[in-house]
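One structure is given below, encoded as structure tokens.
Part of the complex only, each chain left as placed.
A and B label the chains in the order they appear, each numbered from 1.
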Amino acid sequence: MASPKKKLQGLVAATITPMTEHGEINFSVIGQYVDYLVKEQGVKNIFVNGTTGEGLSLSISERRRVAEEWVTKGRNKLDQVVIHVGALSLKESQELAQHAAEIGADGIAVIAPFFLKPWNKVRAEEVLDGIQEKIPTFQGLKFSDTDLLDFAQCVDQNRQRQFAFLFGVDEQLLSALVMGATGAVGSTYNYLGKKTNQMLEAFERKDFSSALNHQFCIQRFINFVVKLGFGVSQTKAIMTLVSGIPMGPPRLPLQKASREFTDNAEAKLRSLDFLSFNDLKDGNLEACS
Amino acid sequence: MASPKKKLQGLVAATITPMTEHGEINFSVIGQYVDYLVKEQGVKNIFVNGTTGEGLSLSISERRRVAEEWVTKGRNKLDQVVIHVGALSLKESQELAQHAAEIGADGIAVIAPFFLKPWNKVRAEEVLDGIQEKIPTFQGLKFSDTDLLDFAQCVDQNRQRQFAFLFGVDEQLLSALVMGATGAVGSTYNYLGKKTNQMLEAFERKDFSSALNHQFCIQRFINFVVKLGFGVSQTKAIMTLVSGIPMGPPRLPLQKASREFTDNAEAKLRSLDFLSFNDLKDGNLEACS
């Protein structure tokens, strides 16, 4: 694995896997997608083939090709490309990990077992205990739960170890920043990256009042779509709308987002000034009043 | 209901109901308990007959007597006495609410239905929408979940209304303070109130680094006991240990905390400097290093 040029911190967009109307992967737009993230969203780290990218719905060879395309198109533009290589079959996970190293990805990530499971449920801070002896190249964790006792104890128990403590519940990122998060991985950074970066900057300069206002602003959108039913399908639709880059439909078992959802989401984005009326294609994000 | 002298904010201790070895309520120590909270913990608000107080395990007449004792003993000492009047039977809840008003409590609180339930689950921010039309004396909410999208949207949507936004998950209070919480209700403020107030003060003066250190410190204790199994029984045992006031055993269906638990908890409290070796009886809380 190539040594990271920059530390894994700040926003990490969980990339969507663009698809054609026939459900095949649309590799042709990935270059535009990279440029959009960097220039329009100010996001320079990506997490590929995760849940947002429907990684587990792709075949192993498709996951390899998608990883290659992001690494290639991201070279000299992105800071870090992290590839999710988790799979239910350990051999296939190992194959994907090896491949990620060969193509020069900056890091790999794996999901915990979710079908056959060990008997005892462990807390994340227990998993991190002594982890560098088992995985010398361990970089950090992506924590996608609202249990901030567990998350903050991960930070507390590992402060000297320089791990990346990435939070995965976008809608309440500020609550994790105050508990020591050093970054975040999520689907909303694809289209709310610029807005979220404003929140991060306010937090860094200790302007917590502004940071909270930015958080509220972001939440008004997420709260709205959560109540309509919000998943990977809806993320694809919103990204297409905001970026102007066609993300296409999702694969089975997911259904394409309804027209009703997309219309409602668009109206909400406008009302929060997240979509300039004239700038629909470029997806310019403006501050929410 | 008497008009509150002070606004309902800051720490609110969810009071334990002291019991004799035979499971009868031990009213005789409530006066000491009030003084302990005010003088040793710096906590001047209480939440009576909630889960920590085994409220639902008491008979209606016992709940009335307990409420009376706290109001009487708390007069001129406590800022706010809030009585939990929730019950599965609406008539009994109404009786308790009326009684709370008659005895001069500062507020009442009710739990959402938890046996027979309405079909649709609603979010707290939906409950608060238009609530003053239905309940003109509505003061605020106690939010006991880690969903900080819902909690922060309650704050965001009601900012001018001066509600009390009290957070109920002690172990991550700092994460809610940054999201706009104006106070907290919890069992740990019975014996970690002083420590937690230090965290609140650091947060108020924007010393977020100190605030986080205090939070970590508190978490090291809570994380430890959570992994041993921590509920109302264990809370009673810890409070007896720290305050020196006998809380007694819990009522069925709970079992008394094990000797093993109490020994382990005591050792942990000492190692964090939450228990001075010489000051066991007074329960003096010192800063965790």
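We adopt the following convention: a contact is a pair of C-beta atoms (placed from the backbone, for glycine too) under 8 Å apart; a residue touches a chain by one contact, two chains touch by 3 or more.
What you see is a predicted model; the values in this text were computed from it and never measured.
Of the identical chains making up the complex in this file, 2 are positioned in the shown model, whereas the full set numbers 4.
Simple rule for what comes next: only the chains that are shown with their structure count from here on.
Within the complex, the subunit A residues that touch subunit B are 123, 125, 146-150, 152-153, 155-156, 171-172, 174-180, 206, 208, 211-212, 215-216, 219-220, 222-223, 226-227.
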